[in-house]
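A single protein chain has been omitted from the complex, and every remaining protein chain is retained in its original position.
After this line comes chain A, so read on.
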Amino acid sequence: MLSESSSFLKGVMLGSIFCALITMLGHIRIGHGNRMHHEHHHLQAPNKEDISKISEDERMELSKSFRVYCIVLVKPKDVSLWAAVKETWTKHCDKAEFFSSENVKVFESINMETNDMWLMMRKAYKYAFDNYRDQYNWFFLARPSTFAIIENLKYFLLKKDPSQPFYLGHTIKSGDLEYVSVEGGIVLSIESMKRLNSLLSIPEKCPEQGGMIWKISEDKQLAVCLKYAGVFAENAEDSEGKDVFNTKSVGLFIKEAMTNHPNLVVEGCCSDMAVTFNGLTPNQMHVMMYGVYRLRAFGHIFNDALVFLPPNGSEND
């Protein structure tokens, strides 16, 4: 009896020590990450003054030179978001295609024939590159829970050369790896697409099965792959340092701003030239579409540096 109880007690002690060790280790890793937070790569939006120096005609030419191809990765369970996204912001992409894990009736999509998000992403990027490398110079990937304002994306990219390896969005740092969160949308220039595609066929650098013990999310895997090709993630910000790609919804931002900056809710909230918000419901997407593109306060004139016209026959722009 005594020996049993003592071995039980020994077991308890060992178990708790083991658990404590693991938690401590976990904490130290997180702590490390936080400390290195300021080593983000930041990428800024173009300056208003710089843009106004460019002549009107040149600006038109410039705005036409951006061809954005949108990749939306969907699964059958996303059907209601898929429908909303299809009817709203994706109409503003120069071309938008939906890549689905399997064929869904009524909704046109390109079948990736896999349920794994990383595999879907790889296949989608390969498909896009193989088919459209000559026609588009920027590739934007998003989930259907994201709402994107493509015109603001084009404005952000205005003075950026697509033949340079750009990989931008809302970045997160995980240990040593800085990656663009898929929830805020991922932007790749054609040069990055080229490099990515050359690596996709090399399993040592860009494996199809990332993590050993548990699965690594697809956005992290993408970052690892791109790193091998010398492409690094950059966090997109406006002239005031606010994130332009957002993983939260407007509602959430405003709620936080109401508690943190009750006197200056707008200041504490989000960028005026935000490109993406995530976590919207299908209904909210329609309201966003209306609010962003149609609702106007009479008598307020915004001297926009660039003009983008709505697509032909679109009812909600």
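Operating definition for what follows: a residue touches a chain if its C-beta (ideal position, glycine included) is under 8 Å from a C-beta of that chain, and two chains touch if they have at least 3 such contacts; residues count from 1.
Throughout what follows, contacts and distances are computed from a predicted model.
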- Note on the structure: From the options "Large ribosomal subunit protein uL15m", "S-formylglutathione hydrolase", "Glycoprotein-N-acetylgalactosamine 3-beta-galactosyltransferase 1" or "Phosphatidylinositol glycan anchor biosynthesis, class S", the chain left out of the display has the UniProt protein name "Glycoprotein-N-acetylgalactosamine 3-beta-galactosyltransferase 1"
- Query: Considering the whole complex, which of A:Glu58, A:Glu102 or A:Asp272 touches the chain not shown?
  - Reply: A:Asp272
- Task: Based on the whole complex, identify which of A:Leu25, A:Met60, A:Ile202 or A:Leu264 touches the chain you can't see.
- Result: A:Leu264
- Query: Taking the full complex into account, what residues of chain A touch the chain not shown?
  - Reply: 3-5, 7-20, 23, 48, 238, 240, 252, 255-256, 258-259, 262-267, 271-273, 283-284, 286-287, 289-291, 294-303, 315-316
